[in-house]
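For this view, one protein chain was removed and the others were kept in their places.
== chain A ==
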Amino acid sequence: MKSTLVVGALLTLMTATGAFAQAIKLANVAELSGGGATVGTNWKNGIDLAIEEINAKGGVLGRKLEVSHADSQSNPGVARAQVQKALDAEPYVLLGPGYSGSVKVTAPLAAEAGIAQIMGGEAAELTQTGNKFLFRTSFGQQSSMPKVAKYIHDEMKAKTVAVVWVNNDFGRGGRDVVVKELDRLGSKVVADLSTEAGQADFAADVGKIKAANPDAVFVYLNEEESARILKELKRQGVTAPLMGETTLIGQKVIELAGDAANGARGHVGLTTDAPVDLVKAFREKFSKKYNYVPDHNGLKGYLAVYMVKATTEKMGKVDPKKFADTLHGLTIKAADEPGILMDVTFSDTGDIDRQSFLVEVVEGKQVVKQVLPKVK
């Protein structure tokens, strides 16, 4: 009885002195199951890791961070409902989703509520609609695809290219930019193959690639489908070099595709194999906590939370209404905020500028072949 009284008195005292100040509430809606489970789980784990670190060091402006996680089931309809529910609870910032299709349908809701949304989608169109509340954690396709097309044309010296893409907002967005760029550079697209999200059997698609006999194959699918097509490409003995984006050479893809991933190349905005000390340290912390090596989505989730921290500290107060305005045009330096890992600048549209990497899978490991510097 006595001890209860003491604890009660202490609690009252702490609340009164502000040591127990109200936590800053974040809401995360991500692909925790369904086709994008790899994406969403990494993203969520990255978020949890960052929050744990920040809270261990005293939080943001003396207030702890708290996050609620909701599952979009990789379905834009469910994502919309979950985001609406999350917004009803008036979070400080909305995190996620990771799939472009889900971002597309949820962004208007967050904008209407005046809440900043930090998401993982990479479709070009997302930041081109004039939404003032949407922020990327990685490159949009309009920044990454021209680099990819240039590499296929200049470095791979491919005169003919087969393009395989997934028929959703993410895949179509990337396909449109890369095909346009390849055409401009003078590489001919000899096979333009759309595939379905969740597709299990790629025998027919690979058969078509084989028949077209291209100098290079550009693969732009989600992680699991990337692994399946890599296996099928190997099974059918396709020897043309493979080029893609992060989704072709991510850790999960390497784990799923095994040997078949060797030799695949990709332009990567974020990789845990980046030759950057802070990224290496992140990778170590993440692997220690979750017992597996994260992919770029783990990094994105982690960065999203540090974007919240850096922006809030820049404002000097927790103000959801001013958050988006402050983040526009902001440059966050890794020297000032190590959690941001690499220097980054946000444009007025919510796009990012950061250094990027060209990666090849060698014996089951991502090997960074080139570092492409920050544009500005």
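Keep this in mind: contacts are C-beta pairs under 8 Å (C-beta built on N, C-alpha and C of every residue); 3 or more make two chains touch, one makes a residue touch a chain; residues count from 1.
Operating definition for what follows: contacts and distances are computed from a predicted model.
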According to its UniProt record, what is the protein name of the omitted chain, chosen from "Amino acid/amide ABC transporter membrane protein 1, HAAT family", "Bordetella uptake protein", "Aspartyl/glutamyl-tRNA(Asn/Gln) amidotransferase subunit C" or "Oligopeptide transport system permease protein OppB"? "Amino acid/amide ABC transporter membrane protein 1, HAAT family"
Which residue of A:Lys159, A:Arg235, A:Lys333 or A:Lys369 touches the chain not shown here: A:Arg235
Can you tell me which of A:Ala79, A:Leu256, A:Leu327 or A:Ile352 touches the chain that was removed from the display? A:Leu256
Which candidate, A:Thr41, A:Thr106 or A:Ser356, sits in contact with the chain we can't see? A:Thr41
Per the touch definition above, residue among A:Gly58, A:Gly77, A:Gly114 or A:Gly207 touching the missing chain: A:Gly207
Hidden partner chain, residues of chain A it touches: 32-34, 37-38, 41, 167, 193-196, 198-201, 203-205, 207-208, 210-211, 224, 227-228, 231-232, 234-237, 252, 255-260
